[in-house]
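Removed: one protein chain of the complex. Kept in place: all other protein chains.
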Amino acid sequence: MGNLTSYPKGALEWAAIFLAVAILIMALFGGWFTPYDPLQIDFRGKLQPPSGEHWLGTDGSGRDVLSRLMAGAQLTILSTLVVIAVVLVIGCAIGITSAFVGGWLDNLLMRLADIWLGFPPLILALGFAAALGSSLEAAIWALIFSWWPNYARLSRMITNDILSEPFVAGATALGVPTWRKVVFYVIPNAFDVLIIQVTLDISAVMLAISGLSFIGVGAQIPAPEWGAMIAGGRAHAGSAWWVVMVPGLAIFVTALAFNIIGDMLRRELDPTTRRRA
Amino acid sequence: MSVRDDPLLRLDRVSVALRQGGREMVSGVSLSVGRRELFGIVGESGSGKTLFTRTVFGLHDDAVVSGGEVTFDGRTMPAKSHHTEMKRLLGKRIGFIPQDPFSSLNPSMRVGAQITEALYLARGLSPKSREARDAAIAVLAEVGIPEPDIAFRQFPDQFSGGMRQRIVIAIVLAQEPELLIADEPTTALDASTQRLIVDLIVERSRTRGLSVILISHNLELLRQSMDRIGVLYSGQFLNLFQADQLAHQEVHPYTQALFDCIPTKDKTLADIRPIPGEPAGAGFGLAGCSFADRCAFAKDRCCATPLPINDAGQARFSACIIGKGA
Partner (left out) sequence: MSEPMVTLEGVGKTFASRALVRTRSFALSDVDMVVNKGEIVGILGESGSGKSTVANIITRLLKHDAGTYRFKGRDVTGYSKAELMAFKSDVQIVFQDPYGSLNPRATIRNIVRESLIIHRPDLTRAQQDDRVSELMFEVGLGGQDIDRYPHEFSGGQRQRIAIARAMAVEPELLVCDEPLSSLDVSIQAQVLELFTRLIRDHDLTMVFITHDLNVARLLCDRVYVMFQGRVVESGAAREVLNNPQQEYTASLLEAVY
């Protein structure tokens, strides 16, 4: 955690960091500063190419694409972050418990995670859509349910590695209580690996949410979610490229930026290169 | 005398630098290794002993010989193609025994095949021939493997660490080298096996008339088993002396201090005198003696005066600026 800023980074990494920060700011505040109402229909002004008035053009119902993109960032990225935050907390709680307690509980939880991993997220999402109705919430629930085992297994593995280090044995010899071991020994040392996984998963979850929305299981069409925007613009893709290209590029660039950051963190925080400096 | 006049290996002011960035890690090493001579190189971790030896003998790709001359059997290596020339000698005239016998043998290849492969590469013997097989079994017997004809057909993981290191030595001996390089050949092994392996290397080299360069952090091990010893400290070549004279003759202050802090059989607690401070590590390009800040005899000029450089022909040498052990 300490000296991230001291690592040399290339132009690509700086660009990715800049983009990621810009996108996050847009996700948090962009919805309030849209030039037009993202849902305002104007059939007379439909499918206008990018111009001074509509920077990124308008879609098949005459809605301003830039406004929809900015509002959509909130939907897409905030729901991604919600999914990640929830699976991180649940997964780590299960994984760390599993590693500390061991024995039958460990076996039970890990077999449960294995079985869970066997469910394809798409089928789960269809199930949730059937139960809750097709909506962004259904997609979020589906992703939470299919993603937590990844973090449970990862955090269990890291915790087991940390528990086998002599410094933890030293803590045991000292009588350090379990909660203190989790807070001061396990979590700080697991942080690197987890943050890398989170960064890489941001793009994966975002693609999944957009993908689910695109096929109609997630956010529904008038909503400016990026995947749903592409789905809504499909009919005009041939004549009005911006309707699908703009949200498509947004998804692509965001996923790429977080992937680059994830790869960079993986390189820089790799314990084999950092240790015994 | 004759040993000095016609050495097998002669290093003259050899320096080694990192390929990337060109930082000089070890500088000014001048020494010669005579035919049939057992030569030890001692140094603590970070002294540059492993990097230096590996680079000089073409075993290391990250560093290059950046200065000085390396002469093997009368032939001086051209500076430009040092690495490739050395690689040509490796496995034929120069044999290398690595640290870790657990990772230096191919786990999926039978012991016999690994030896006959070496025989083929070094001497052109057909791997399937009767002759290669007999030679391989003979060399396994030579290094003390019990039932060598059975071992020939076994895999490395069926042997203990000590036995594996014997197999590695057998592979190297099969190449019939003239010079044997061993880099800490016993650190991965148990204490009780350590001496057996070193003794085996010494005894086989004496019998076969090989020259040996043995790298170790253990000065006492080298003192008891080698003919002469060279001392590296923080990338500087500090001392060169006859091993059997170590306890009787004045040597470089670092060598003496190192000798004084090793627990040996006949020392009491009062005899152990730790060296204060920490080794500086290699590659800092210090102006004077890198040991000066830990040295009991250091004077002001030790930190500023360039180190004396050895003439490669000398059998004894001390790079002490104030003349200790010279």
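As written, the chain order gives the labels A and B, with residue 1 at the start of each chain.
Here is the rule we go by: a residue touches a chain if its C-beta (ideal position, glycine included) is under 8 Å from a C-beta of that chain, and two chains touch if they have at least 3 such contacts.
Note that this is a predicted model, so its numbers are computed, not measured.
Engineer: Considering the entire complex, write down the shown chains that touch the omitted one.
Structural biologist: Touch partners of the hidden chain, whole complex considered, are A, B.
Engineer: Touch as defined at the start, partner being the missing chain; which of B:128, B:267 or B:299 qualifies?
Structural biologist: Once the missing chain is taken into account, the touching residue is B:267.
Engineer: Mind listing the chain A residues that contact the chain we can't see here?
Structural biologist: Touch set of chain A with respect to the missing chain: 1-2, 102, 163-167, 169-177, 184-185, 188-189, 191, 274-277.
Engineer: What does the interface between chain B and the hidden chain look like in terms of residue numbers?
Structural biologist: 44-45, 190-196, 217-221, 224, 257-258, 261-265, 267-269, 272-276, 278-279
In this text, only the chains that are shown with their structure count from here on.
Engineer: Using Cα averages as centroids, what's the distance between chain A and chain B in whole Å?
Structural biologist: Chain centres of chain A and chain B, defined by C-alpha means, are spaced 54 Å apart.
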